[in-house]
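Report on the structure given below.
Here the complex is missing a single protein chain, while all its other protein chains stay put.
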Amino acid sequence: MDLKLGHYDKDGIEVVDVEGEIDVYTAPRLRELLIDLVNKKNYQLVVNMEKVEFLDSTGLGVLVGGLKRVRAHDGSLDLVCTQERILKIFRITGLTKVFGIHNSVDEAIAERKADK
Amino acid sequence: MDLKLGHYDKDGIEVVDVEGEIDVYTAPRLRELLIDLVNKKNYQLVVNMEKVEFLDSTGLGVLVGGLKRVRAHDGSLDLVCTQERILKIFRITGLTKVFGIHNSVDEAIAERKADK
Amino acid sequence: MATVEVAFTPLPAHVRTARLIATAVARRSGVDESVLDEVRLAVGEACSRAVEAHRVYCPQQPIRVALTGDGERFEVVVTDAAPAVEPVPAGAAGTASDTVIDGLAVIAGLADDVRIGAAGPGTSIAMSWKQRIPPA
Partner (left out) sequence: MATVEVAFTPLPAHVRTARLIATAVARRSGVDESVLDEVRLAVGEACSRAVEAHRVYCPQQPIRVALTGDGERFEVVVTDAAPAVEPVPAGAAGTASDTVIDGLAVIAGLADDVRIGAAGPGTSIAMSWKQRIPPA
């Protein structure tokens, strides 16, 4: 409820669209999706947070958990986020240094490809 | 707060536009406006409720109070309302029989003119 | 135990907060969208009555609202602490020269079931609605 999840392949990278509120109530659904994608051998992920209205520490924990899972397979989890109120919680928790945070899905994919 | 009031003359009838919530908190402002209009000798009123989101018994009381005031000067107070959820409270309180309720400001004015 | 309980000081602005809370809790308890407007209006009426009574008789005392969704019924109980059994006289809260519309009649026209009872020095209004879909 109040969280919409979608995902699609773009240039061999799996893009996850997240819309709504990621909190203690909805975070389990995002966790399940990330685990499911990794189980299906998608290790290069971009999570598009442009339509996220609310993110709390439970949601952050799920993103960090996803990052650990893809890293265990030498993969990556990049974020797309330009909203100041969402970026603020990444800064408060020091996670801006942990995630690659990009301005658009295209930018995230381009930088990831260049990194290889 | 959360109640916007405007009014204008149309064909000698004063139309009051009400937008937002009319409740115990905001009804006093509508009451003041109606008293003020009557004091300025506007006895033919049409209250446009098309943008009213919420109306409770306090708001209804103010409308009935306005009706009494204009009637004391042989005037009229007609309503414009097509929203089912607002009409419901007029029906519950039996006030659909007390007010002329119209589908548009033009209809309210035309019927009031024809009535004369 | 009620699902959510709220206590607030008798200010007209808090009637809006109570309406907002009642609508949110009802929605999350699985009350049908078409019924939410009724819940919002009925809870607002009960809280407006309580606020007016408290302002006259006991402005320092909080008004209490208990919301319970058990999957079959959604119930809201609004309890005031005003010693008056009679309705607040017209004009007591600045409604001078307005017609007093009976909020209880509105509540009775909205809720599936309404019970009014004594609660300590005050009065409680219990309103309930049948739930049409199971809670989320």
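Per-chain numbering from 1; labels A, B and C assigned in written order.
The definition used in the following text is that a residue touches a chain if its C-beta (ideal position, glycine included) is under 8 Å from a C-beta of that chain, and two chains touch if they have at least 3 such contacts.
Everything quoted here is computed from the prediction, not taken from an experiment.
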Among shown chains, those touching the left-out chain: A, C
Option from C:Glu5, C:Glu33 or C:Glu72 whose C-beta touches the chain left out: C:Glu5
Residue of C:Ala13, C:Leu36 or C:Val56 touching the missing chain in the full complex: C:Ala13
Those residues of subunit C which, in the complete complex, touch the missing chain: 1-9, 11, 13-14, 16-17, 20-21, 24-25, 28, 60, 62, 136
For subunit A, residues in touch with the removed chain: 2, 21, 23-25, 28, 31, 54, 56-58, 60-62, 64-65, 68-69, 85, 88-89, 92-93, 95
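Just so it is clear, only the chains that are shown with their structure count from here on.
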Centre-of-Cα separation between subunit C and subunit B, whole angstrom: 26
Distance between chain centroids, defined by C-alpha means - subunit A, subunit B (Å): 52
Length of the line joining the C-alpha centres of subunit A and subunit C, rounded to whole Å: 43
